[in-house]
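One protein chain omitted, others in place.
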């Protein structure tokens, strides 16, 4: 997996979610991208029962780009522990329901069309939480490069090229401490969780400042 | 007059050896090759004839191409002496190849070289440049015959191409560079120059194009490195 960044795209005043996706699709296709299917990233969150003591949260995420894996992030308040497991991990979480219960109404997804352009993969995601639309989240992966420090400028040039000024000149917060590490699929999951958490906290749709 | 005579006799020698190759191939296996291991003997024969033909060709090419530059001492030596003492880039002892590769390895700390000999005496070199790219280089003696460039993390072998367009482009460019740096008379310099050129790709994703100042053109970073200055250029921005 190559270095991947996520970018929230602010919607215009009088545009709906699908209209914005259509607008971005036109731009991406004009650059020469070809649509290759759809993508889906979802997140379900489980909270520990009071009998267990200090409250802990387990986030379980799936990414259609790695269909045989289940990603999990355990938050204890002081630290976050990642776990990558195969598909049956979901079955184990079902068995754990007496100890970790899921708040179904906070299940978040980002899904939409997936495009390929030379060595880039572009995903235009509509974020929904329990069928409520929350915003547009764009994912761009540059496959040949695995070290963020090497290709951040290249990615920024690409992102600013079709998303405009909403793209900041500095890398995303999550990547800033990991610029020289080898990029892993779990890094993409961390970034999705950061954005999903933001969407969950916001009462309505995110208005970009 | 003298030079013309020499050129014509070189051509005659070359035509002879090439002719031998063709006639041996046309005749195929015959009684001379005996019963046991005849295919191996036949292949060895063809291999020897081909390498001597290539040697004659390269010697001639070098002498022809160096005609217009400063006179070098070797064009004045006799043909007999040339055949025996000229450094051939093919028939170099394995130790020499090892030494050249090790010296280049020491020269560039970010370029990691490791080699193996899966084809008897000829080396296959595995190059790893930081966490940017890797390359497999096949040698015949000290002469580079084939290069494949792939990304970090891809499986490295001589036969499959990279799944990324940028590295497929680099493979094409590496072949052009390989031919440019080819020198049968100074083979270790050729290898060193080629490796220096490859090493300039450690900035493949970082540096923008020297001409247009952008990182991307048609979705690709600057995939060309100037053969003299090592500056990065897009394919379309090449001087």
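Each chain carries a letter (A and B) given by its place in the written order, and its residues are counted from 1.
Just so it is clear, contacts are C-beta pairs under 8 Å (C-beta built on N, C-alpha and C of every residue); 3 or more make two chains touch, one makes a residue touch a chain.
As a convention for this text, contacts and distances are computed from a predicted model.
> The complex lacks one chain in this depiction; which UniProt name from "Trafficking protein particle complex subunit 6B", "Mediator of RNA polymerase II transcription subunit 18", "Peptide chain release factor-like protein" or "GPI-anchor transamidase" does that chain carry?
From the listed options "Trafficking protein particle complex subunit 6B", "Mediator of RNA polymerase II transcription subunit 18", "Peptide chain release factor-like protein" or "GPI-anchor transamidase", the omitted chain resolves to "Mediator of RNA polymerase II transcription subunit 18".
> Which shown chains does the chain we cannot see touch?
Taken over the complete structure, the missing chain's partners among displayed chains are A.
> Tell me which of A:72, A:118 or A:150 is the one touching the absent chain.
A:72
> Touching the missing chain, which residues of chain A?
Contacting residues on chain A, toward the hidden partner: 17-18, 21-22, 25, 35, 37-40, 42, 48-49, 51-53, 56, 58, 62, 64, 67, 70, 72, 74, 76, 79, 81-92, 95-96, 98-100, 109, 111-113, 126, 128, 130-131.
Quick note on the criterion: only the chains that are shown with their structure count from here on.
> Starting from the mean Cα coordinates of chain A and chain B, work out the distance between those two points in Å.
46
> Quick check on the complex: what are the chain B residues that touch chain A?
131-132, 151-153, 163-167, 204-206, 208, 214-216, 218-221
> Give every residue of chain A touching chain B within the complex, in rising order.
Of all residues in chain A, those touching chain B are 31-32, 117-120, 142-147, 150-151, 153-154, 157-158, 161, 182.
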